[in-house]
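So the structure is just underneath, and the comments pick up after that.
The complex appears here minus one protein chain, its other protein chains still in place.
Order of writing sets the labels: A and B. Residues in every chain begin at 1.
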């Protein structure tokens, strides 16, 4: 035997919980690329990926178009290969496009910047499973300093 | 009401050579008892010898080390869980504290077993509950919560709950403890009346000699892990056993010693 008041309050409690979950899902979490939309995969081989991680974002002119899905090492030449999941909306990047590992701000996270290349008849469009050939590796601070000192010494 | 030989031929409850121990401590050593159908049988004995344990053995809440406990032809310790639950639907127990559910009022407490075990419509349940409450004189109190009842009333409400499903066997655990003389009288009369009107088999566990003598058809006296005497009121009063006499008359010292077993007092005091 439970009273109407108890039923009402329990209903209210559950509704409040659902409302809060909706609030968290819609207002707090990133709603765009959460892996639910249609994507296609591209691959890119780097010499050094620096601090790039799985789920790092891929941006074109600052707009997020996808995320890094997987990073592994090519066992033949021991170079890291990144598997990229690109939003299916953006499906006509030419194969002359270049990819570089950039850093947001001085201390920020590393992300991939995609620079779309030129288009003419000889150039194909990147599709599922293609490799982006033109890649620039991450800047490694120690190497930079080393190069700087070396060039100083040459003068 | 008298008990004759035929009552013992088809007893309702029978304990055969039951031994029960708790850890190292033996509570019952090869005890046998017979509870005739439709009679009030009392179990008496000093406090702390596990009279309540006996009721729990009959109810299947505890299992004996050995021996048979037969209730209405079924051997309780050997029943499956399901069989035990259906056997319990025909028995009922009135607890020392009443054990009313504190979060429900008196009406819902009495209705509880009916709602749990039947699919009767609410209006029939209402009639049944009010009749049971009328029988214990608490119809007017059906809206009260258990904490608003006096001790005697709580025990009567609990009694109404234990007879809600018309059991065949009812066990009373110390029904007279802590009652004032008036509620004691009421309870004695209720137990007697319920027994005759519903033809119940009643087992009363108590150490209130006077009240028990007033209602019981047959009595067992337990002490020191075994039955020390049994019989009708007259048989017991005429008994020559000093143990029985000590218990019935409430003597301080006798075969059951006043002192807890101890080394002699001079020896104990010298050690300090």
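The rule we apply is simple: contacts are C-beta pairs under 8 Å (C-beta built on N, C-alpha and C of every residue); 3 or more make two chains touch, one makes a residue touch a chain.
Just so we're on the same page, contacts and distances are computed from a predicted model.
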| item | value |
| --- | --- |
| Omitted chain (choose from "Ligase-associated DNA damage response exonuclease", "Menaquinol:cytochrome c reductase cytochrome b subunit", "Hydrogenase expression/formation protein HypE" or "Intermembrane phospholipid transport system permease protein MlaE") - UniProt protein name | "Intermembrane phospholipid transport system permease protein MlaE" |
| Residue among B:12, B:51 or B:88 that touches the chain left out of view | B:88 |
| Of A:10, A:63, A:123 or A:145, the residue in touch with the unshown chain | A:10 |
| Residue among B:32, B:97, B:127 or B:143 that touches the chain left out of view | B:97 |
| Positions on chain A contacted by the hidden chain, ascending | 1-2, 6-7, 9-10, 12-14, 16-17, 20-21, 23-25, 27-31, 34-35, 55 |
| Residue numbers in chain B that touch the chain omitted from display | 56, 59, 61, 85-86, 88-89, 91-93, 95-97, 99-102, 112-113, 116-117 |
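The rule we apply is simple: only the chains that are shown with their structure count from here on.
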| item | value |
| --- | --- |
| Inter-chain centre distance, chain A versus chain B - centres from mean C-alpha coordinates, in Å | 76 |
